[in-house]
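All protein chains but one are shown at their positions in the complex.
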Amino acid sequence: MKILVLIGNVPDTTTKIKFNADQTGIDTAGVQWIINPWDEFALTRAMELKEAYAGAISSVVVANVGSSQTEPTLRKALAVGADKAIRIDAEAKDAFFVATQLAQIAGEYELILAGIEASDYNGSAVGGMLAELLDRSSVSAVTGLDLKDDKLLVTREIDGGNQHLLCTTPLLAIVQKGIAKEVRIPAMRGIMMARTKPLEVIAPVESSYATSIQKLELPPTKAACKMVAEDNVKELVRLLKEEAKVL
Amino acid sequence: MNFELTEEQLMIQQAARDYAQRELIQDVLERDANATFPAKHVKALAELGFMGMMVDPKYNGGGMDTISYVLAMEELSKIDASMSVIVSVNNSLVCYGLDKYGDEFQKENFLKPLASGEKIGAFLLSEPEAGSDATSQRTIAEDKGDHYLVNGTKNWITNANSASTYILIAQTDPAKKHKGITAFVLDKNSPGISLGPHEDKMGMRSSDTHSVMFTDVKVPKENRIGEEGFGFTFAMKILEGGRIGIAAQALGLASGALERAVAYAKERKAFGTAIANHQAIAFKLSDMAVKVENARNLCLKAAWLKDKGEAFGVASAMAKQYAADIAMEVTTEAVQIHGGYGYVKEYHVERLMREAKLTQIYEGTSEIQKIVISRSLLR
Partner (left out) sequence: MSILIYTENWDGKFKKVSFELASYAAALAEQTGKQAIAVSLGEVENSELEKLGQYGIGKIVTAQDKRFATLDNKAITKAIAAAAKQVQAEVIILSHDNLGKAIAPRLAIRCNAGLVTAVTGLPESLNPFIVHKNVFTGKAIAHIKIEKEVKVLTLAYNSFGLNEKHSSVEITSFDPDLTDSDFSMEVLDTTKVTGKVLLNEADIVVSGGRGMKSADNWYLIEELAEELGAATACSRPVSDEGWRPHDEHVGQTGKIISPNLYFAFGISGAIQHLGGVSSSKVIVAVNKDPEAPIFEAADYGITGDALKVLPELIQAVKDTKNQ
């Protein structure tokens, strides 16, 4: 079985967001880029599976749509243990565009893993779109994924519970926190090995955008916090009830 | 000139940073309070390859350059200098010494498990009567034909108890003074070795420091590093490289304190505004930042020279003296910026200040570095 992990390149989660001049994107000066945290969970689980089922899983490949600036992120994925990286050389502007690009390479992988969300535009969209483009089954909010003979044992969160499923391949699994143990820090050995692993760059196919960002703005600033004395908890309850009207 | 780090160097820096900020931070206060050895972190950092970063991969090392090592040391030291001194001793004293001067037998048997971090090492040079002045070694290794018989005492030995492998500097021919000094590699478990009590230190409290006593300890001939009489040159060469590690440690203490001071100054309010908006604080931060940047450049320059195979002894002395001295200044200022909070352990900066003090003392005091630097000027 070959596994494909979709990798997004996003600003570090502690980044203070500043906008570009026309307010349609962020000012990327000084931004540190990381693997989208949910995609990193997916990658970690893929590595765990490959270690546990060396015979059944032949390779783990990571793919991304982005400019050459996203290569450090892919190289990190290689250092963590992925066998190969593919970069589709185009700016990732919209989920539809990204999914159509990935569709050209994704079909051959029996299992595709995607993160449930991206910490930049919080789209939750690429994985599902890709599954539909490939006309394959998808499961979302996956918190457990394991091999069972030639099938996949999946645990997913449903709204108000959990479900165990037995799925056949090909499958696209959209994963969330809990899927993997701790995310991995690349080891020196892995960093060395990444030097010789392939990072393939592919030209984009003709596609279009389904959405566009017109404007970004900062959320309205909150009024100052109203402090209540520690020994006057009753007053807090009164304020919540009478002033905020939320109790 | 090129000040850009490679993608790989950035990845190593980030890896060290991630480990420090995610893992070391968790129990650093507790280990400082109880002076407990960070065994699980040594194991984890070994698995990541940080215990033998610069050793040739064929001896289980990471095959990375000295610049990467400086970057890693800085990141680890921002959070936990006790851990980083263990890394530093193992990398730049023990592994470096064996990698550069050991023979094939020694590399196979001693270097491999040290470079993989499966075992850790200690470097035994200082003596009760010979700290900065390494020429007057009192520990004697007497030639007994197929082995040496070692007697004497070593002091202030980092990793003394947790190490499995010792690199020992001892006198084989007292008449020849420093030209009669020889280096050895040996097992800590060799009969006749005993440890003094755990030193109760001011800082770096989670690394273990002891004196080590040798009483009729037999050391096989094949454990001698280089020829008889090579020991002093060996020790001086190793310390040249070791200084880069401690300089980077001091740098990390300073830059870690600066990061905390900046964050605190933006958060803490006084007279109706963040204290960072008061020039008294802002200018302090500015002075600290310049010092940190200077120290970083000195460290990287020394590492760069070493990586190019050029002489780096003076550069590493400059880096160590300057970084150690500004580490003391910057951590002290960070405590000052934190005010009362800076004086309590929860805010970390008082610990960084205690730890910074040692960087001015060990692996050559600031004064010794000035001797090295001034001699090179006056030669």
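As written, the chain order gives the labels A and B, with residue 1 at the start of each chain.
Assume a contact is a pair of C-beta atoms (placed from the backbone, for glycine too) under 8 Å apart; a residue touches a chain by one contact, two chains touch by 3 or more.
Here the structure is a predicted model, which is why all the values come from computation and not from measurement.
Residue-wise, the contact with the chain that is not shown comes from B:E267, picked out of B:E30, B:D103, B:E267 or B:E367.
For the chain missing from the display, the contacting residue among A:G8, A:G66 or A:G128 is A:G128, taking the whole complex into account. Contacts to the hidden chain, counted on chain A, fall at residues 11, 13-17, 19, 26, 37-38, 95-96, 99, 116, 119-129, 131-133, 136-141, 143, 153, 156-168, 174, 177-178, 208-219, 222-223, 225-230, 233-234, 236-237, 239-241, 244, 246-247.
In the full complex, chain B makes contact with the omitted chain through residues 267-269.
The criterion applied here is as follows: only the chains that are shown with their structure count from here on.
Taking the mean of the C-alpha atoms as each chain's centre, chain A and chain B sit 39 Å apart. Across the interface of their complex, chain A is touched by residues 7-8, 10-12, 14-15, 18-19, 47-50, 53, 57, 62-64 of chain B.
Taken in their complex, chain A has these residues touching chain B: 71-72, 75-76, 79, 185-189, 191-192, 195.
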